[in-house]
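All protein chains but one are shown at their positions in the complex.
Showing chain A:
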Amino acid sequence: MDQNCLHRVRNKALGIAHGVGLFLAMLVICLPGIWIVLSSLRPTVEIMAKPPVWIPQQLSLDAYVAMFSGVGKGGIPVLDYFRNSLIISVTSTVIAIAIGMAGGYAFARYRFRAKSAMFLGLMLTRTVPGIALSLPLFFVFARLGIIDTHFGLILVYVALNVPFTIWLIDGFFRQVPKDLAEAAQIDGCTRWQAFWQVEFPLAGPGIASAGIFAFLTSWNEFALASQLTRSINSKTLPVGLLDYTAEFTIDWRGMCALAVVMIIPALTLTFIVQKHLVGGLTSGAVKG
């Protein structure tokens, strides 16, 4: 009886300790995010204060109002940046997924010469840090005259994302048994129909997660975008953050407000497909 009681108490204590531990861990993880949101709402004095002001004294939406109030009144062309980001991210994601699906399917289903070497080659391209390519890319793009265009940035992001989408989608197609496509063909489908009716829906979650990753990569990318864009023609939101830096000052509050604006679509998208995302990561990456 005593022992039972002891174990019950111990289990309860462990449960509480577990909860507290998790809370602290999550706090550390979430703190930067929370700090950005808070900083976007408080005056610069409070942001820069030393020692830091933990509890905000006064909150206002001034930074957001200013951001959208137009150039010359402390605002930046945020809608243009948003449009650029959206066009570039969506287009490059769609293209990367289309290529990734074709490539992933080929790697999963067909046997061809130098298959593993090609796969390894694709993966190796991921080991090169993007920033290392920025200078050569700049020269090439300058020659081609595609600096500061949507096309240029889309091209870069497609190249950046394709190896990853191929790798992820390949894993998902491998998990769809070959028999299913064959059964569909016997049931009257053409090869093409069998793919869209049977294999595609089954690999759907994997393709969705590959899409999210590709989208987030393009949406958040800064290093290459800052080199290859110049004006509101093509500047994306991450590059737009730099508009808040002046020669002697940095408008931390405005920058944080823009960061929040940037995070919201990404967060919403991730939230909507998070189930697929987690499933995608755990079941697609490990090849059976």
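Note that a residue touches a chain if its C-beta (ideal position, glycine included) is under 8 Å from a C-beta of that chain, and two chains touch if they have at least 3 such contacts; residues count from 1.
Note that contacts and distances are computed from a predicted model.
Considering only "Glutamate synthase domain-containing protein 1", "Fe-S cluster assembly protein SufD", "YtkA-like domain-containing protein" or "Sn-glycerol-3-phosphate import ATP-binding protein UgpC", the record for the omitted chain gives "Sn-glycerol-3-phosphate import ATP-binding protein UgpC", by its UniProt protein name. For the options A:106, A:180 or A:263, the residue in contact with the chain missing from this view is A:180. Although one chain is hidden here, its contacts on chain A can still be listed: residues 177, 179-180, 182-191, 193, 197-198, 201-202.
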